[in-house]
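Before I ask anything, here is the structure I am working with.
Missing here is one protein chain; the remaining ones are kept as they sit in the complex.
This part shows chain A:
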Amino acid sequence: MTPGGPAPADAAPVSHYRLFPKALGQLVSAQGVRELHLALTQGFWRTRAWGQPPLQAPAGAELWVWFQDTVADVDKAWEELSNILSGIFCASLNFIDSTNTVTPTASFKPLGLANGTDHHLLRYAVLPREIVCTENLTPWKKLLPCGSKAGLAVLLKAERLFHSSYHSQAVHIRPICRDASCLAVSWELRQTLTVVFETFPSGQGKKDWSLFKMFSRTLTEACPLASQSKIYVDISAKDKEKELLEVTPSPTSVHEAIVQGEKRTYAVYDLLSPSLFNTSRSLNVQLKWKRPQDSLELSTPVLHAQRYVSGYGLQTGKISTLIYNTHPYRAFPVILLETVPWYLRLYVHTLTIITKGKENKPSYIHYQPAQDRRRPHLLEMLIQLPANSVTKITIQFERALLKWTEYTPDPNHGFYVSPSVLSALVPSVIAMKEVDMEQSPLFTSLFPSSDGSSYFVRLYTEPLLVNLPTPDFSMPYNVICLTCTVVAVCYGSFYNLLTRTFHVEEPTRGGLAKRLANIIRKFRGVPPL
């Protein structure tokens, strides 16, 4: 489910805000932001089990920002921006610094109006350690014009949302045309929330669900400020089997669309249509399966990927990425972005890309080596994926030794390597038709298609957890003690040697044996020795 903002944000003049939240508006104008994308995610989207993600985000926090070309010092603005955002969203975005920030050249393009894509104005950072919880959701909900008081946001109860397998909330700000003639520019704020509830384990083996079961709330009204407020329920029939499932109450309309290369049927509930609340005061959408099903076969996505770290010992290792193209007959290129922290020293000469047993030469490589404690490795490649193939990318690395203050408080947990990003225009298996933008602007902006034959996908792989050689942290004190002891011992003997006074001693009374003998002799009346 992805309830967007009730309406695209209204035009925000210099400093007067109506629907657009003031905190973000001030931020955008103060820091010269042209486009801002922030995602906070808990959990990892399992592509194989759950299918193609509608809007994937990497585990933890992801932030990418395009700045205006009037910004003189982009790095400074980026630092200030991440600090302010960290305050607004109660997230540790203030940990974004030069060691985890990169400037990708090809992976991220502006999504809104833009003249010129000078990638020096782009900054990208991921914090895989970030844990997302209620304190991040509350400020996110506050940005909605109706808050959580009315509309779809009523459902967003934190205790339910975080009792789920995957939770991803995002904020996207971009400039868009105010109208068709595009004479004026408006700011668009899009808030998305993706949650995966696994009803199978929690619902006694049944896959039926309802809004009340998931959120323990039902809907009563749309946000009065919304110009559109809709719920889409995917009721696509698989394998021509019809009437497998049933939704109640009956939807206001049925929408057919081709989403990410698949034909989908949606039951649409328009909260603004008065007929919906005629029979009952509240709306509780329910979905029931007519026949019990053992397993639901989700079709494997055309593009998916997997990543792992291999090797043994604490000196070297290898990062392997597997990219799958399951399209039966079309090859397509994919842009891979790898950001690896500086403490994993990549050996670029060991980079191998193998598809179907043959070496695959990337047509574009951008590599920026890391600088210790200053910036991470950045590797961007454009790789051609042949039809129905698996491409394996491996690169070896060496683990660096950190200074003892640079370790995290739980160093034995390991160090995260942020997920790699795959961006591709995936060819559609079935032909797509242009969707009418006017009819459902929110829906089409969530699932855009560049032309009829392909759709854009951005995927994130798993974050990696790498162990670094961990020292004994009482070591500094031990070192101090040991050094001091050694110094003290040397000094002591040296001191003794130099200050001791030697003098010749005359043997006077002899040893113990002689004295004993003399005492015995005295008793016997014999003169002593």
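Just so it is clear, a contact is a pair of C-beta atoms (placed from the backbone, for glycine too) under 8 Å apart; a residue touches a chain by one contact, two chains touch by 3 or more; residues count from 1.
In this section, contacts and distances are computed from a predicted model.
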item	value
Omitted chain, identified by the protein name its UniProt record gives, among "Guanine nucleotide-binding protein subunit beta-5b", "COP9 signalosome complex subunit 6", "Phosphatidylinositol glycan anchor biosynthesis class S" or "Ciliary neurotrophic factor receptor subunit alpha"	"Phosphatidylinositol glycan anchor biosynthesis class S"
Which of A:A30, A:I131 or A:A387 contacts the chain that the document leaves out	A:A30
Selected from A:P469, A:G492 or A:P528 as touching the chain missing from the view	A:G492
Option touching the unshown chain, where A:P104, A:P145, A:P419 or A:P463 are the choices	A:P145
Contacting the left-out chain in the complete assembly, out of A:L40, A:I88 or A:V195	A:I88
On chain A, residues whose C-beta touches the chain left out of the figure	13, 15-19, 21-23, 26-27, 29-31, 84, 87-88, 142, 145-147, 149-150, 221, 224-225, 477, 480-481, 483-485, 487-489, 491-492, 495-496, 498-504
